[in-house]
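The other protein chains are all here in position, but one chain of the complex has been omitted.
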């Protein structure tokens, strides 16, 4: 699957640049670009990647319709109305939506579910560490982890230190033992690779609304 | 399931004492006891627990046959001949054998398998920390973990510090991310509870050779 | 320094029992005891250890005056009035007061001060993990650590997991690096040894109000 034409919204952002690297290494051609610096089109994209901001959302939907092609959306902080709009779009073209495209975080979510098959009454604590510039607290990923926990009212501890890229830990504590699962990300490349993996997944679909978990499930052995 | 009579080999050891506490709390009666201080019998045991040493192995087999009852064996360092003898015994009575009766370690083993469904080319490192008095290096449990790893030649780092009860970590490292699963035990009670759980499991079986993993699987939801 | 007679308030509590073990190993004689089970006196104590509760404080002061001997007080949650009373007492007899008699925590406090000689603008985060039964949040020791930090408004994350004995971490984060100091306690014996160390220290003093930090400083090389 080479020489695919793709379009990129938010192409000049940090994640956008990393996406360009990974896609270029895999012989995908960047033919449509939208950023604060304007719009460039060389050809018709066969798939669209959105690494821009929620403010650009209307644009994203219009472009996916115009090009009638699959969409991967990595924008964070979508409203429930925007999520609904994505699901409506997914009736026409295939869509992958996730707040975190790292493989390791997806595995952590799966392990979190798995542990709860065996322990009922253990305490659960989630903690996350990020750089001092991060504005939201707790992180969106920490909330994704908490959503996998069956217990109510699980505490999330948020630490802000230097320029730590992103660390998440979920700990389960029984009387006499503690089991912890930790994930530490050290580069945006991980996310760009997850987006590329989603692209390969989507290019085989006709329509439908998918999560990055669906992508991972299809790829596992 | 109350007022069950049980027998205990190695009753005066550290684990033996903790087993007595947990079984007493659950209204099991200690009716047969064997230790360095001798043998005491008050009644016929309906289940036998072996927390003694490999040196006592012959005795264990004879007693299980004599009482014709289930056996839970927590002895470490069994030879392959002794393992064979256990399997032969298991044709007559049900047997649970494990080198580690902690629930958390069993879960860690399962998670280790699970992670490998999603990552092929990630590096794997195992490390374990125990008290300065521990003689074997690496720990039996670290070896159990390595046995779950599909890769060949996985490194185990062994640290000896103060009187740390027992910590095990397996880490998976991809380019841009690290996923770790850690277990820390802080009391022998955990093991005694695993043995009690095995007792409840065995009392419903007729014969067969089981691991503690089988016990956990039946109890999960 | 053997065959010293000592008195113990709160002798039947968990810490009281551990103090008895450590002092007995060092040939100290328990000659005065006060607990919920009553008062016992065999001889006159040469030093007094208080492992009881703040409710017993009046009693502690009277006994130290009555026996005219050094006092080590390990009671937590003293009011400022009670602290003043201790300082007044210290004009007559030597007193050691601390909320944490572990050597490792004292070293952690010193290292915390040391780090701040070299870093000005790094972020600081404190976290602590304790068993689910702990009522105060954050722990008194975490507050002691925060008191060593020159910055204002340092965040403390408190985790409650199983029966973790006590873990404290202080992390310093600069752009591009994180430095962390962690302490993990696994038994009350550590505290009892710190109290014994304080006893040896006090038996050489006439009067004065000391912290456990003073004790450690005199013992260092």
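Residue numbering begins at 1 within each chain, and the chains themselves are lettered A, B and C in the order written.
Operating definition for what follows: a residue touches a chain if its C-beta (ideal position, glycine included) is under 8 Å from a C-beta of that chain, and two chains touch if they have at least 3 such contacts.
All figures in this text were calculated on a predicted structure; none of them were measured in a lab.
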Handout entry: Full-complex contact with the absent chain, from B:57, B:101, B:122 or B:201
Key = B:122
Completion exercise
Missing-chain contact, candidates C:48, C:64, C:108 or C:202, resolves to C:108
Completion exercise
Sole touch to the unshown chain from C:154, C:179 or C:200: residue C:179
Problem - Residue among B:40, B:79, B:155 or B:213 touching the omitted chain - result: B:155
Completion exercise
Where chain B meets the chain that is not shown, the residues are 122-123, 125, 127, 129, 132, 155, 157-164, 171-178
Problem - On chain C, residues whose C-beta touches the chain left out of the figure - result: 102-104, 106-108, 110-111, 114-115, 117-120, 172, 174-190, 193, 216, 219-221
Exercise for the section: Write the list of chain A residues that the hidden chain touches. Expected result: 162-165, 186-187
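Throughout what follows, only the chains that are shown with their structure count from here on.
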Problem - Same-residue or different-residue interface between chain A and chain B, half as cut-off - result: same
Practice task
Return the distance between the CA-based centres of chain A and chain C, expressed in whole Å.
Solution key: 48
Handout entry: Approximate Å spacing (C-alpha centroids) for the pair chain A, chain B
Key = 40
Handout entry: In chain A, residues with contacts to at least two other chains
Key = 172, 174-178
